[in-house]
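Shown here: the complex without one of its protein chains, the others still in place.
Every chain is named by a letter (A and B) in the order it is written, and numbering of its residues begins at 1.
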Amino acid sequence: MKYTLGAAASALAVAVTMYAAPSVADVCETPSALGDLGKFEGETITIMGSMEGKDEEMLTNTVSCFEKSTGAVVKYSGSRDFAALIVADLRSNNAPNIAIFPQPGLAGDMAKEGHLTPLGQESADWMAENYGAGPSWVALGTYADADGNEAFYGFPYKMDLKSLVWYSPEQFEDNGYEIPDTMEGLIALSDQMVEDGNTPWCIGVESGNATGWTATDWMEDLMLRTTTPENYDRWVTNDLAFNSPEVLKAMEVYGQFSRNDDYVAGGASSVATTFFGDAPKGLFSSPASCMMHRQASFIPAFFPKKGEEVANGEADFFYFPPYAEADLGNPVLGAGTLWTMTKDSPATRAFFEFMKEASAHEAWMQQGTFLTAHKAANLDAYATPALRKQGEILSSASTFRFDASDLMPGAIGAGAFWSEMTAFANGQDAKKTADNIQSAWDAIK
Amino acid sequence: MTRTLKHVILALIVFIWVLPFVALVTTSLRSEVASKTSGFWTAFTPTELGHRFSTHDRGEIEPFTTMKGNIFERLNQERTSFEIEGDIKSILFTGRVPDPDKEGKTKLIRQLIYAGDVMDVRGGEFVFDSSGDFTWTFPEATAPKPKNLDTFINQNPVFGTDAYVEVLFENKNVTNALISSFIVTIPATIIPITIAAFAAYAFAWMSFPGRDWLFVLVVSLMVVPTQLAFLPILQGFSGIAAWATSLNAWMTDCEVTKSCQVASKSFASLWVTHTAFGLPLAIYLLRNYIVGLPKELLESARIDGASHLQIFTRLIIPLSVPALASFSIFQFLWVWNDLIVALYIGSAEAADLVFPIRLQKQLGTFKDQLHLLNASAVISIIIPVIVFLSMQRYFIRGLLAGSVK
Partner (left out) sequence: MRAFSNSLSYSVLDMGSYKPVLAGNGIAIALTVIFVLPITAILAYAVTSPLDDWMIQLGGWIHETRGWSAPVIETYERFAKIGFAIRSIFIAVGISFLYFWLTNWLNQGLARISSKGSWGRESYIIEAIQPWIFIGPALVLLILFLFVPAFSTLSLSFQEYDGTRTVNNYAFLWDPSSLGYEQFRYAMRNSLMWLVLVPAVCISLGLLIAVLADSVRWGIVAKTLIFVPMAISFVGAAVIWRNIFAGGGIQPQEAINGLTPSYQIGLLKALLGHTAAYNEPLYSLKFWGNFFLMWILIWVQTGFAMVIFSAALRGVSEDTIEAAKIDGANPFQMFFRIKLPQIYSTVVVVWTTLVILVLKMFDIPYALSSNDDDKLLLATMMENARNNWSVGNDNVENLFAAIAVMLMVTVIPNMIFNARRIRREQKELGH
């Protein structure tokens, strides 16, 4: 683009950023101090990701702390079509400096094609030391390259917690319900609600061409509660076949919830056509159309008041409980974004150093939905008590596992798993569903 | 008789065609709650909707024996638009009472309480009337916690432009997006027409070996889906950009990492891509039109010694104005509404995104916000319609007017 602004363009862009800076100066004031990252005046870093809207705003604010410190300019472009776009860009030599992958599977595929730059053993060691349960985070970001050698590519930053059940405290109070701390108690509570004429659950799995991912989250949470974490890991890599009894059992428990017309608002048939962002609104409707909603920590952004309900006490969450009799501890399911280097440059390397700073985590923590495992990040920086509570669930988990559909290869995790679970919610037989997914696995091996 | 029949049939068709627009505009002027709980045709008459209000605000209050208030005031306390007005029909009462059938167990009951009836709320008596005034009485002075109640209101129609404000002004980049869309669309309409007109003339009136097979090949390229071409095109553009960057570095005094960089994805790449994708249809339509022109014209011009170029510029272009104009409308509309090509081949910078992409981002994952979706659809229709209607005055009148010759 031959604008005559030419060399002045970057200076102007910096000026624009600075113009916007005063409103976010407080974000960069964090309990921990930001170290010296060097000076990169006039350098530009491009980042591509899938975050839009409020998340994008918070990202821009957080990143501005880096810009202020180093003088570099960071340009973020987010798109819901990120997965398709990044593949096209990487394969056609149009790579951005940094790519934020919402799924490790996709990042691993890109590493195998040779499009990612390794972050180095030093970074891997740093993470093992400085993140809670560090080694499992490092494993999340380690993939094989084109020659089959494993290296550390993905820097996990920004997490979501998934094993939460959202409810309206007022409804529970009015109806005289108590928060259950076992799965058996939860099922009994659901039955009680049905008896009372209430509807216990709101479930919605529709999401455009990602329809079904909510159902896979249910499956994964239930897998962690019905079988051992080792089996979970084997299930992710298909060492445990998808149509084996352990998996079928979890699927059937999910069916107990989702295919029960009395349990679900709108009936079992509405699950597949209800948009996932719509489903929780039933908690707040007038009259309330359901009592509970199992969903990850990002869902408040979809509440009618965009999350204010959490702040003013209209909504709260409790931990999705385990079976008392299964004795599998307190398993927790989560997911995170992985930041990878797709085009090397000195400023980009400095950015990755920035992400290691506790200050970078605290800057985002102060703004909202952001969870981190960084040990040095000051817990007081969490924006709300709810977030702090989530952070504590995270740290008191006995088992921690990542979203399986994110870990599986794209064809399964973003393909067959989603679509078959949708079909299951629509009434397809459990055995057939499991068999179909297993065939998909077989097809790619 | 047949005259009226013609009018009736045409009017019926037009009605079916226009009805969705009525739905669109109506829904875009309603509040979020209203648009998702009742159909657009109910927007004009009072409808029964449920709302939740709280008796009083949180926080410390003085103990009282009687509290008076108004339900509508409570509901509209924080509303700046879509204020709720109407009649209160009922309030929903939920509570647990001892179960008469089962000893020691409680039963959940739900009951609709109507105006004038007494309701037990937190131990006090709660009475309301249809205008919303309520009275809450306690036997002794108490300071109860606020109670949220569900009420069903026969709500009067209310409209507002909130959806438009949110879509247009929430993000300042909307103006940039409109400008970018024009910058992409206008050249991407002019250039294909120019190239296609020459080619169409050649396919119609010139002879050269393989002409007809070549034409069929060109037309059959219409079927190539745009997604197929993204990867090769992107690779091509990044190669050109790399070459241009080194040329830039050689010619001017810039540093390669900073300002020399020629972007591989930019407006120029969009112009060329849209041109290429629009050519098959353009050539097909224009050639069909040119072939239909009276051939006596051509032959007498040839006899007079005119070259093909002269015939083309002096004779064919003026005669083809209706076809050129109608194709340019189609191309304008297609490029304006296009999202996928702009997403892959266009610049990803926030200020350079075209309008459809900006709208899509605006809505984020909130595809459930019907009022916003409808408002954005209205906005994205208005500009092409304005263009179309203004073109009509100059060129299309001929095309759409009656068959006068």
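Keep in mind that, in the parts below, contacts are C-beta pairs under 8 Å (C-beta built on N, C-alpha and C of every residue); 3 or more make two chains touch, one makes a residue touch a chain.
All values reported here derive from a predicted model rather than from experimental measurement.
Q: Any idea which chains on screen the missing one touches?
A: Within the full complex, the chain not displayed touches A, B.
Q: Which of these touches the unseen chain: B:179, B:242 or B:315?
A: B:179
Q: Just one of A:43, A:160, A:278 or A:309 touches the chain that is missing; which is it?
A: Candidates A:43, A:160, A:278 or A:309; residue touching the omitted chain: A:278.
Q: From the list B:112, B:143, B:165 or B:297, pick the residue that touches the absent chain.
A: Of the candidates B:112, B:143, B:165 or B:297, B:112 is in touch with the missing chain.
Q: Suppose we count only contacts with the excluded chain; which residues of subunit A make the list?
A: Interface with the chain not displayed, on the subunit A side: 1-5, 12, 15-16, 19, 83-84, 87, 105-106, 109-110, 112, 206, 208-209, 211-212, 266-267, 269-270, 272-275, 278, 281-282, 285, 287, 289, 409-411, 414-416, 418-419, 422, 436, 439-440, 443-444.
FYI, only the chains that are shown with their structure count from here on.
Q: So the centre of each chain is just the mean of its C-alpha atoms; given that, what is the distance between subunit A and subunit B in Å?
A: One centre to the other, that is 29 Å.
Q: Subunit B touches which residues of subunit A in the complex?
A: Per the touch definition, subunit A meets subunit B at residues 1-2, 6-7, 9-10, 42-44, 46, 48, 52-53, 75, 77-81, 85, 88-89, 91-94, 170, 174-176, 196-198, 207-208, 275, 277-278, 284-288, 302, 312, 345.
Q: Where on subunit B does subunit A make contact in their complex?
A: It comes out as residues 50-52, 58, 92, 94-96, 106-108, 110, 148, 150-151, 230-231, 234-235, 237-239, 242, 254, 257-259, 262-268, 343-344, 347-350, 357, 360-361, 364-368.
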